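Shown here: the complex without one of its protein chains, the others still in place.
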């Protein structure tokens, strides 16, 4: 492989479905209707689901959280407010300042991300973590 | 009814007119020109009125407040500033951070929302409440 | 039920999943990677999937086609070009002028819509029809 390109690993739509289903199952168990989005390493949407009763505007925030997590390669909602808003404004609203987005890592490499919205910060994160755990479970098997 | 769809109740345009007229009557009694918007449960505009003398930008905020109230299913302007701004940015400006939007509930189900803008927070809320009260009055009869 | 509201039927997320899966199965059988979006009767996104290899920009067009089909209550891409573009511009790009969006009707009432993008017009429509057929099949059983 030349230096002019690189081999990278990317979440497939089948992998994204596993993440989504793991997240939805968790949200159902918690009794919290959620919006869940999964993006690939380029930030492009792979799968999305809005549970009955989830907030309407969360259809947009879930996707933006997933995009931000894959973009920044860390959980969303961690930066000081003024800096985070500054990045959001300077990027044409391509940066979520709020919690609920988590990168999906594999062997130290980023392969995609999940974004969850409609609950509290803690609920969103718990659901996102469950989605990632579901993927790890099927990969480890 | 199968699990693949659900029966829901939605404000009709006749119901929306009642909400609007109740709100406008209250604003006139208060001597405060207002913009009033009523949306259905999907966040789509049903009726709108801008009273003579109401602020121009409030034609937009009233609609956004109504959308936000139906989306979040609670009164607008209640969240901490940083979280509210974060949601607004992450949803592509589909979330009003300010007061004046109220969900319209019926038997615990959301059927629409009203948004009012051009007065103070207190005035906007009072007018919105009057709109909802007008609907309750005709329904109870 | 009073005249102030109306009882309507809306696709649930479970119903949307059936539509999505029917569409994806068809696209897989055709060997055409597609983006598929399903919205509820208010035009809000319920489920989405982008198959591996589908065009990136179709993640946006599929959603817009579904929105347009539920909004106009007819298949997208049927209007004369100049009129369709005019509506798209006048609605702030909330109207798809191209084929691939179909309304989902039940007993003459609109309950949601599907939008498909990444293939030719004919392929997109065929996949959308398969999604709707999958829903009809489970409802009739």
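Couple of notes before you dig in:
The first chain written gets the first letter, and so on, giving A, B and C; residue counts start at 1 in each chain.
Note that in this section contacts are C-beta pairs under 8 Å (C-beta built on N, C-alpha and C of every residue); 3 or more make two chains touch, one makes a residue touch a chain.
From a predicted model like this one, the values you see are computed outputs, not experimental measurements.
Under the touch definition stated at the start, the shown chains contacted by the missing one in the entire complex are A, C. Here the missing chain is touched by one residue of C:3, C:29, C:85 or C:137, and it is C:85. When the missing chain is restored to the complex, the residue among C:30, C:74 or C:98 that touches it is C:98. Mapped onto subunit A, contacts with the missing chain fall at residues 2-12, 14-15, 18, 40-44, 106, 111, 135, 138-139.
For subunit C, the residues touching the absent chain in the complete assembly are 52, 55-58, 60-61, 64-65, 68, 77, 81, 84-85, 88-89, 93, 95-98, 117.
Simple rule for what comes next: only the chains that are shown with their structure count from here on.
Centroid to centroid, with C-alpha atoms defining each point, subunit A and subunit B lie 31 Å apart. Once the centre of each chain is set as its mean CA position, subunit A and subunit C turn out to be 24 Å apart. Taken residue by residue, subunit A touches two or more other chains at 52, 56, whereas all remaining positions touch fewer.
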